[in-house]
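Note that one protein chain is taken out, while the other chains of the complex remain in position.
Chain lettering (A and B) follows the sequence in which the chains are written, and residue indices restart at 1 in each chain.
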Amino acid sequence: MEHIIQQGLLVGVLATGVRLATPFLLAALGEMFAQRSGVFNLGIEGIMMMGAFFGFLVTFFTGNPYFGLGSSLIVGFLMGLLMALVSVTLKAEQGISGIGLYMFGWGLSGLLFRLYVGGITSIPGLGPLHLPVLSDIPHIGSILFNHNWIVYLAYLLVPVAWFVLFKTPWGLRVRAVGTTPEAADTLGVSVNAVRYQALIVGGVLAGLAGAYLTIGQANMYADNITAGRGFIAVALVYFGRWNPWGILAGSLLFSMADSFQLWVQVMGITFPYELAVVLPYVTTILALAVSVGRVWTPAALGRPFDRGSRG
Amino acid sequence: MKRLVLYLLLIMSLVVFTACGTQQASPSKEPTKETPKETKSEKIKIALVLPSTMDDMAWSQSMYEGLKAVQEKMGKDKVDLAVSERLGNAVDAGAAIRQYASQGYDLIIAHGAQYQNVLKEIAPDFPKTSFAYGTGFQAGPNIFAYDPQAQEGGYLLGVLAAMMTKSGVVGVVGPVEAGDAVKFNYGFQQGVTKTKASVKVRVAYTGSFNDIVGAGEMAKVHMDAGADVLTGSSQQAVGAIRAVGERPGKYWLSTDMDQSKIAPNTVLAAQAYHWEKIVSKMIELRKQGTLGGQHLILSFSDGTLELKYNDKLADKIPKEAKDAVEKAKQQIISGQLKIELPKK
Partner (left out) sequence: MARRSLNEGVYLSKMNRNAGTIRLVKSWMQQLLILLGALLAALLIGAILLAIARSNPIRAYYVMFTGPFSSRFGITETLVRATPLLLVGLGIVISFRSGILNIGGEGQILAGAVTAAALALVLQSWPAPVLIPLVLLAAAAAGASWGGIAGWLKARLSVNEILSTVMLNQIALQIYLYLIRGPLIDPQEVAYGTGVPQTALLPRQVWFPRLVPATRLHAGLILALLLAVLVYVFLWRTTIGYRMRAVGAGPAAARYAGIRVEFYLILAMALAGAFAGLAGAVEVLGVHHRALEGLSGGYGFSGIVAALFGRLHPLGTIPASLLIGALILGADMMQRGVSIPAAMVMAIQGLVILFVVSSDILLRQPELLSRMVPRLAKKR
């Protein structure tokens, strides 16, 4: 009896953790490209809110979550473009313009929600995708293969992002403009164009992460739906040392800790629940503090590129 | 091109400023004096200050709808209603309340326990204005404190949950362990265990009031762990309800207001707050010259709290369950049944 409960707990923790990691993974992978190119986008939270809202709105009006998803991607694209305009072309201080983007995204999505929806309503979401054979494997099947397809996509994007970043010419350019923009410029790479592209990729993925919250997870929209998840995604990029696999590890660690605390609470183990709620945050800090090793940062991170002023 | 943009900006700004100048002369200017205007007509001006939004499907919306109902009943020309939302921060709430007071509002309702402090400070400066807040008990000469006995509805829903569960496990998706949420959860737990001692109540908290995604995930974990009847309070509960709605055969019990609109096949019953009765009472008291000083209790005994069944699911609830709830309700009303509250 005890054994069954323990096994059930383990399966439960893993299954929930895998699902919870999805929005962090999507947003952090996008942010990784932006930061690799040298732009620090703290406005991810705002982009996620806009993505979440438009995904909801269009699904609400059309009844088709795929239309909603598409519009989230478009909104993510536009928000990424806005951030690029402000931080690349106009060379604004990046941390602060990110906070501006966050407030703008939160405000605008809240405003449009009031104007065009005006009340909490649920929408049809994406159901779980049943994978033949895989979903039917006893025990593991329900953990890894009982989610909607955005979850799989997020995990699939990890190797894809790795490949794009390290094995394609574009990835090379992104890394070059993020570490030695002057040298890249000398070689004829348009630093600002690459940064625009990277920020837009980041925006689209953040839009998708937002859409996952409304279409994939909650199937509804409410004010401040992201509740700080975008900021955590930014932190996870640092945690993952700007590497897709590191980001995967960080997202999973954070989400597993979160899933664990949910299960511990639900199973009725009594201790102050605040301790449980802070568990993922503490775990992440501790994991980073003890993992002493190679520390590398995109050298040009946060530095607007200026042809005139080298060095 | 850039120069053109700049000139355009200059022209626009000129237009804006001249427009402001003409606006200044218009009579809509707000009174700068701190003393409220004397309202001679029958019309009553009510202002509402909310911690979240008026469409949150929970605490804030229930009060907003209560006020709308009052306005409907008394006539639109008799009640002037103003609302300020998202004032969880006590500094901003204080500014809003003071501004309403100086604009001559008769009754200012600050809908949250956290506003007690601010009201105590502002109210003495506006002795002719009535203020109200809740959940709370500390009234003042012109402050009403309202206090819904959320544990009563919690108890009744607990009875219902115990009768309805098949798995023997019921789950609570809590926000932060304080205030109304604790009262409700205490009542719920007692209702369940006094009805069927074998049924397990599992209480968990998200640590937030408004994380609907987090609440949804917690509900999913509750269900994965075996719960088949769930409940929970605060505005984040809607996320949990939607998550429960995804799974057939699982039920949700609502509080704050009837939330069955979100998941019509899932919400069995709701504890609804009849704010309109409390507001009407305050208006009545004010007419009689009592501007505050009362601790107004919402409870089942005077009908300000009510248990509403979802008509759509009425046939799903066995008669003996309804009877058990009705019996407990009568015992609460007669005072036979005392629900314990957390004490240190």
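In this text, a residue touches a chain if its C-beta (ideal position, glycine included) is under 8 Å from a C-beta of that chain, and two chains touch if they have at least 3 such contacts.
Because the structure is a prediction, the values reported are computed rather than measured.
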Hidden-chain contact residue, picked from the options A:Gly30, A:Gly46 or A:Gly216: A:Gly46
Residue in contact with the excluded chain [from A:Leu14, A:Met32 or A:Ile232]: A:Ile232
Candidate in contact with the missing chain, chosen from A:Leu90, A:Ile137, A:Val160 or A:Leu187: A:Leu90
Sole contact to the chain not displayed, among A:Leu153, A:Met267 or A:Leu288: A:Leu288
Identified contact with the non-displayed chain, of B:Lys45, B:His111 or B:Lys183: B:Lys183
Interface with the unshown chain - residue positions in subunit B: 2-3, 6, 9, 12-13, 16, 19-20, 23-24, 30, 32, 34, 51, 53, 82-92, 94-96, 98-100, 102, 113-114, 116-117, 121, 125, 135-138, 147, 176-180, 182-183, 207, 341-344
Subunit A residues that touch the omitted chain in the full complex: 40, 46, 82, 86, 90-93, 95-97, 99-111, 113-115, 223, 228, 231-232, 234-235, 238-239, 272, 274, 277-278, 281-282, 284-285, 288-289, 292, 295-297, 299-303
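Criterion: only the chains that are shown with their structure count from here on.
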Centre distance in Å when subunit A and subunit B are each reduced to the mean of their C-alpha atoms: 33
Sites on subunit B touched by subunit A in the complex: 52-53, 55-57, 86, 171, 174, 177, 200, 202-208, 210-214, 216-218, 220-222, 224-225, 227, 235-236, 238-239, 242-243, 245-246, 261-263
Subunit A residues within the subunit B interface of the complex: 8, 12, 15-16, 19-20, 110, 114, 118-122, 125, 213, 217-220, 222-227, 229, 259, 262-263, 265-268, 273-274, 277
